[in-house]
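Yeah, one chain of the complex is gone here, protein chain that is, but the others are all in their spots.
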Amino acid sequence: MLALAATSIAILSVMALALARALRADTVYDRILGVNMFGTKTALFIAVMGFLSGRPDFLDIAIVYALINFIGMVAVLRFFEYTATDDTQNNKESS
Amino acid sequence: MILETLSTLFLVLGAFFSFTGVIGLFKFPDFFTRVHAASVTDSIATILIIFGLILRTDFGLVAVKLLFILIFMLLTSPTASHALAKSARHGGLLTLAETRAPKKEDND
Amino acid sequence: MAEFIDLVLLGMLAITALRVIFLKDLFAVVMLFGIYSFLSALIFVNLDAVDVAFTEASVGAGISTVLMLGTLALTGRKEKTSNHPALLPLLVVGVTGAALIYGSLDMPPFGDPNNPAHQHVAPRYIEDSPQEIGLPNMVTSVLASYRAFDTLGETAVVFAAAIGVLSLLGLPKRDRQAIESGLKSHLVLRVVAKLIIPLTILFALYVQFHGDYGPGGGFQAGVIAAAAIILYALVLGLPMATHVVQPALLKTLAALGVLIYAGTGVANFFLGGNFLDYNMLASDPVAGQHIGIILIELGVGITVFAAMLSIFYAFAGQAERTNIQ
Amino acid sequence: MSFIVDYYNYWIVVFLMMAGFYIVISANNLVKKIVGLNIFQTSVFMMYISIGKVSGGSAPIVAEGITTYSNPLPHVLILTAIVVGVATTAVGLALVVRIKRAYGTVEENEFEDKEDLI
Partner (left out) sequence: MLEQHFPVLPIVLPLMAAPICILLGRSQLAWLFATLISGLSFFISVALLLTTLDQGVLSYALGGWEPPWGIEMRIDVASALVLCVVTGISSLVLVYAKESIAKEIDRSQHTLFYAAHLLCLTGLSGILSTGDAFNLFVFLEISSLATYTLVSLASDKRCLTAAFRYLVMGTIGATFILIGVGMMYMKTGTLNMIDLAARIAEFDGNRTVNTGLAFILVGVSIKLALFPLHMWLPPAYTHAPSAVSAFLASTATKVAVYVMVRFIFTIYGAEYVFYTMSMDIILLVLAIVAIFKCSFMATVQSNVKTVLAFSSVAQIGYMILGISLVSSAGLMAGLLHIFNHALMKGALFMAVGAVFLRTGSVDIKAFQGLGRQMPLTMAAFAIAGLSIIGVPLTAGFVSKWYLVTAALEQQHWIIAFLVLIGSLFAIVYIGRILEAAYFQKPSEITEEKDIKEAPLLMLVPMWILVLANIYFGIETSVSVSAADAASQWLTQPTATMGAAQ
């Protein structure tokens, strides 16, 4: 139980750090990278949390997270392809 | 008992690799090395943590679902990173070596 | 432990929300909104609302984000600085927030089992629904039987949204020759996506029919199935997707789903029950409930799948059209 | 002290609601308004789910060995409300796309006619 709790807290802090990356990023791509990492870690976090609360049968949600994370990434890439023409100069953000 | 110890080991290792990955996200000098850090550790951490969890199940439906998640994430996560790096390359992002070569004064 | 996780997640949410206020890059705003949605779904899991988390993750982080990105592709990425003073909004928000804090002072304590909300109506759902309906998932029981009329309304809302978007943007025509477009240069992505899509559809079917026993149900299944086709369209291009699932078919499907749901309800008139009273559908009330719930979940699933996908088609069709010009 | 433990959840949720509400009424860009609307609504959903939580309870799906379940009713309500939210978002975004095509801008302060202000 302790190992699960420790793991969940560890993943939670990794999520927080990835979030920090996504909030403050030098380039758009870094931001996306942070978001992606956040997404995968969230899916893991849900899996661990299911065990921690003694109801591991809710892993379906983790699957949804992984799936949606992937679709989100593809959508972002597609967005870049689409706006590529006017966007190459604006990679550096002024956030 | 052995299973639980093994599982704990896996989980702790997985958590450790997650940490290294996210530290890489902050510390590495250019985007491509950061992608590298993030995606490699992502995969190994996923494998370790999911295996650690599987060892705690009674190897029924839950274990199958965990395996499904594992396969799913092993397929999607590196693909996403790869596509992102490729897209960044197309988008005109340069590696550290390339940024240093033409302009020395730019210490980004 | 649950409280601690709750607090950390809420903190992350607060920071994300603050960042969204000040960011001018709309693309980043949308990405952060995706994170916001993911985080709130995590909070839902943590507060035991697994079905809600399921929906929020697939709808908020999935469909909404994709639609927002589609809109941004058409409207541009940067928010211009506004020149009107932000004093009035601050005042309105301040007053509203103060009212809410004032109202929270007499709220029942968070998580206390003796709260009125846990004492009056809900105990019946928790204690009797497994016998009355025969399903372990109480959320499904309440959703599809006790409060099935709400869910019928929800299906109508989705249908109304599809009608609204179609009337505003129109559906793309089905292309004669399906040309692969989309993310042409990403070979790995295309291969992996082709692997993932059948898995996703399988998963959607599982969610549809396992919703009585675990988290999930018609709504979530519909969204996930739509997400599979959306992934296909994103990777291989809209023309390919319209070849697989035709836009005209979607309109029919969306209408059909609503009719299945309402028709199940009306069928009970002729069996001597009230609207949506499934007890009459079989000789045994519990079996009748089960048949009724399967039917209406099917209706919800079909409508949601068709409505979500046609909404996506409408947005993607717009993007495609401007791309050609 | 117990006061804070009892209510911290609601207070943070109120803060989130107000952040979303502020974005809705102050944002200049119509897409951002819709994002704000979503944040506002999602936070209200969190308030409902907080109502349904029972300390020490578990998800309302019958399983062996579990005696306390959280309240399923708010979950059902919020499932419906989430769907309503996404429906509104879809129609709102479709309107934004059309506005962009008709006016050439989605910035509130760039509409020429004062009548068109949102």
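Letters A, B, C and D mark the chains as written, and numbering starts fresh at 1 in each.
Note that a residue touches a chain if its C-beta (ideal position, glycine included) is under 8 Å from a C-beta of that chain, and two chains touch if they have at least 3 such contacts.
As the structure is a computational prediction, the values presented were derived from the model and not from experiment.
The chain we do not see here touches C, D in the full complex. Considering D:N9, D:S26 or D:T80, the position touching the chain not shown turns out to be D:T80 (whole complex).
Touching the missing chain, out of C:M1, C:A14, C:L195 or C:L259, is residue C:L259.
Checked against the full complex, the candidates C:Y36, C:Y125 or C:F203 give a single residue touching the omitted chain, namely C:Y125. The residue from C:L74, C:L276 or C:L295 that touches the chain not shown here is C:L276. For subunit C, the residues touching the chain absent from view are 99-100, 102-108, 115-122, 124-125, 145-150, 152-154, 156-157, 159-161, 163-164, 166-168, 170, 251-252, 254-256, 258-259, 262-263, 265-266, 269, 273-279.
Against the chain not shown here, subunit D presents residues 17, 21, 24, 30, 33, 37, 40-41, 44, 47-48, 51, 73-74, 77, 80-81, 84, 87-88, 91-92, 95-96, 98-99, 102-103, 111, 113, 115-118.
We take it that only the chains that are shown with their structure count from here on.
More contacting C-beta pairs link the chains of C-D than the other of the two pairs A-C and C-D. The centroid of the Cα atoms in subunit B and the matching centroid in subunit D are 31 Å apart.
Measuring from the averaged C-alpha position of subunit C to that of subunit D gives a distance of 13 Å. Averaging C-alpha coordinates per chain places the centre of subunit B 29 Å away from that of subunit C.
Contact with two or more other chains is made by residues 50, 72, 183, 186, 189, 196, 214-215 of subunit C. Taken residue by residue, subunit A touches two or more other chains at 32, 53, 57-58, 60, 63, 67, 70, 74, 77, 81, 87, whereas all remaining positions touch fewer.
In this structure, the chains touch in the following pairs: A-B, A-C, A-D, B-C, C-D. Subunit C makes touch with subunit D in their complex at residues 6-7, 10-11, 13-14, 17-18, 20-21, 26, 29-30, 33, 36-37, 40, 43-44, 47-52, 55-56, 59-60, 63-64, 67-68, 70-72, 74-76, 79-84, 86, 88-90, 92-93, 96-97, 100-101, 104-105, 107, 109-113, 115, 117-118, 121-122, 125-126, 130, 136-139, 141-143, 147, 150-151, 153-154, 157-158, 160-161, 164-165, 168-169, 213-215, 219, 304, 311, 314-315, 318. Of all residues in subunit A, only 53-55, 57-58 touch subunit D in the complex they form.
Listed in rising order, the residues of subunit B touching subunit C in the complex are 72, 75-76, 79, 82-83, 86-87, 90.
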